[in-house]
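Excluded from the complex is one protein chain; the other protein chains are retained at their positions.
Should a chain be cited, it is by its letter among A and B, assigned in written order, with residues numbered from 1 in that chain.
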Amino acid sequence: MSKPVLRVQDLSVTFTSLAGSVFNRQERQIRAVDGINFELFAGETLGIVGESGCGKSTLARAILGLLPPNRGRVMWMGDNLTELDEEAMRQRRKELQIVFQDPVASLDPRMTAGDIISEPLWTFYPKMARLQVDERTRGMMKMVGLLPNQINRYPHEFSGGQCQRIGIARSLVLNPRLLICDEPVSALDVSIQAQIVNLLQDLQKKLGLALIFVAHDLSVVRHISDRVMVMYMGQAMEVSEKERLYRKPLHPYTNALMKSVPVPDPKLAAAARRENWLTGDMPSPYRRPKGCVFHDRCPFKVKRCEADVPPLRRMENGDRVACHRAEDLDLSVVEA
Amino acid sequence: MALLDVTGLEVEFETPEGTVRAVSNLDFHLEEGETLAIVGESGAGKSQMMMAIMGLLAENGRARGSALYRGADLLGMTARELNAIRGNQIAMIFQDPMTSLNPYMTIEQQMTEVIMHHRKLKRDEARAQAVEMLRAVRIPDAEERIRQYPHEYSGGMRQRVMIAMGLLCEPELLIADEPSTALDVTVQAQITQLVRELREQAGMSIILITHDLAVVADIADRVMVMYAGEVVECGSAEDIFYNPQHPYTRGLLDSVPRLDRASDQDLHAIPGNPPNLLDLPVGCNFRDRCDEAREECREPPPVWRDETGRMSRCVLPMEGGKRVDPDGTGPESRATNSASRENRE
Partner (left out) sequence: MNDNVEKRRSERTVDDVFAQAMAEPDIRGRSLWVDAWHRLLRNRAAVVSGVLMILIVLAVVVGPMIAPWAGDFTDWDNTSSPPSLETGHWFGTDAVGRDILVRTLEGGRISLLVGLVATLVSLVIGVSYGAVAGYYGGMTDRIMMRVVDIIYALPFMFFVILLMVVFGRHIILIFVAIGAVNWLDMARIVRGQTLSLKNTEFIEAARACGVDHHSIILRHIVPNLLGVVIVYVTLTIPQVILVESFLSFIGLGVQEPMSSWGALVNNGAQDMESAPWTLVFPAVFLTVTLYCFNYIGDGMRDALDPKDRA
């Protein structure tokens, strides 16, 4: 296998907040991302899945240097991005791009679609001829399925799905090598979600992008990912090849996430309900459970889970899991 | 008699760009103890319809038609009469629990206020009731947590508090507008489960407004699918999920990503974009996005009904349905409707 383009090593992001009164200041720390390791190959798609607050979006931003990590390395084509100075990092942004969750909020409401899409061009190639920029912008619009003659329209004149297409066009205009999609469809209508997922998949094949697709539920990621990483409270619970993960998840939490994906079928829904054992909420990030972070919601826990933190260990087939009981649990999905 | 009987409901908004018809010519009824799901995407008019019925339309909105709740027309009521019904007999839950809770008051203050106002109870009785209700929606340590402020709750818990507040006065009808959309799937399942249990205990009727068919499958008896302000299909949950008639319903069902189906093919997408109510196509509203679109679709589509109350609005004949052409009060309003559309073009 070739060398990975992106290697994330022990990446951690901690947020500090102040609590208590003026006289009794306490610093509280939230480990939003806690020692994440993974690698990504050219042309590969990694899905990152977890409930809200699990740190998946923070991880995405930390990889891109939009948030400062306080530990770990982001190795991109041989350079450690966390050590680059601001200007050097800015130059690397040509290669690393992001699509945001909220299609409308991620577009400047006072700029036209054309201005938005061409902004990265102006930024990196200020001397580019106006005509050339215009041509490239229209080309991008066509590529993402927007009518090029709408180049002078403003974001509020587009629907949510179209706005997301503008966001995708902007992120691809510089020909990046890596595209991170932070929940790109969760704010869209159901019928539009599939359009965007299909578009991203097509573009990835066409452009040979490495893709990180962040989502809060396993069903969307399934169609687009090669591998899936499941996160919980800032940690990776499982990183598995897609088909294996969906057929036989290794971690109870992955299993729980799968069980909770709603099915548009009344009979199956009733069946799924009986199997769904995940109760309660994710613990407050200030009160991180000792041992395995998932133990207080896990029906398979044993004594050891409350004391020892399970490391993310590699299984024989290359999948990785952070669970003491990965070998003796059989969580295979029964085919209907 | 039906608990809620809506006929000929129209909702219009005056906007700078012209009059927007958010809901047109809508009929439905809700039986006691029944759960009706109203499904549709943005711009379908599903929320505006409920707002109109509850007298909560924005200032530039107007509603016509009738909405009989136990025989009394909600649309003709004064604000005071409506207020008495809202909260007491009809409770509403909104999508975003944070904006519906007052951030400067504790959960206790907000809950007891409701009880004391509607039930005329003393403060400690009200408090006891509130705690009990929080337990019912499974807030852990309800005694303690009731003293906290909304921001100290997680999203799922806030939504459970909203449900608890909605149920405080033991309403006969619960209207839930996208109650679980802002929540994680794991929490979503818990909320639907909770609503189902409470429904069984209290024998409530529920109107669930959502864009998510998967949530509907989990809870609804009957489903009404809306598109661009009109009902395109209506029927029992079984009918809608196992034998959808309208191409839009089929498209919606197919576009839900599923874990129990093969993953190697493209996800099914409905092409095009949600309708712009200011610029609807002539004839069938769904025509531009429909796989089955044909020349006849330039005319307003016919309505099909059968004796079970099943309904579909499409040129394609409905299985076992009779053509009711056009529906009820339809002919004039549909005609003028399409005429005005043509004028605009």
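Here is the rule we use: contacts are C-beta pairs under 8 Å (C-beta built on N, C-alpha and C of every residue); 3 or more make two chains touch, one makes a residue touch a chain.
Since the model is a prediction, treat every value here as computed from it, not as a measurement.
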- Message: Checking the contacts here: which visible chains does the omitted one touch?
- Response: A, B
- The one of A:Thr123, A:Asn175, A:Thr279 or A:Ser332 in touch with the missing chain is A:Thr123
- Note on the structure: The one residue from A:Leu11, A:Leu107, A:Met258 or A:Val321 touching the chain left out of view is A:Leu107
- Among A:Ile151, A:Leu207 or A:Met315, the residue in touch with the chain that has been omitted: A:Ile151
- Item | Contact footprint on chain B, counting only the chain that is left out | 16, 58-59, 265, 268, 271, 291
- Item | Where the unshown chain meets chain A, residue by residue | 61, 64, 66, 90-91, 93-94, 97-98, 100-102, 105-110, 112-113, 119-120, 123-124, 142, 145, 147-154, 156-157, 167, 170-171, 174
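Everything below uses one rule, namely that only the chains that are shown with their structure count from here on.
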- Centre to centre, by mean C-alpha position, how many angstrom separate chain A and chain B? 31
- Name, in rising order, each residue of chain A that touches chain B in their complex. 51-53, 159-162, 189-195, 197-198, 201, 216-220, 222-223, 242, 246, 256-258, 260-266, 268-270, 273, 276, 278-282, 284, 333, 336
- Which chain B residues qualify as touching chain A in the complex? 41-42, 140, 154-157, 184-190, 192-193, 211-218, 237-238, 241, 251-253, 255-260, 263, 266-271, 273-274, 276, 289
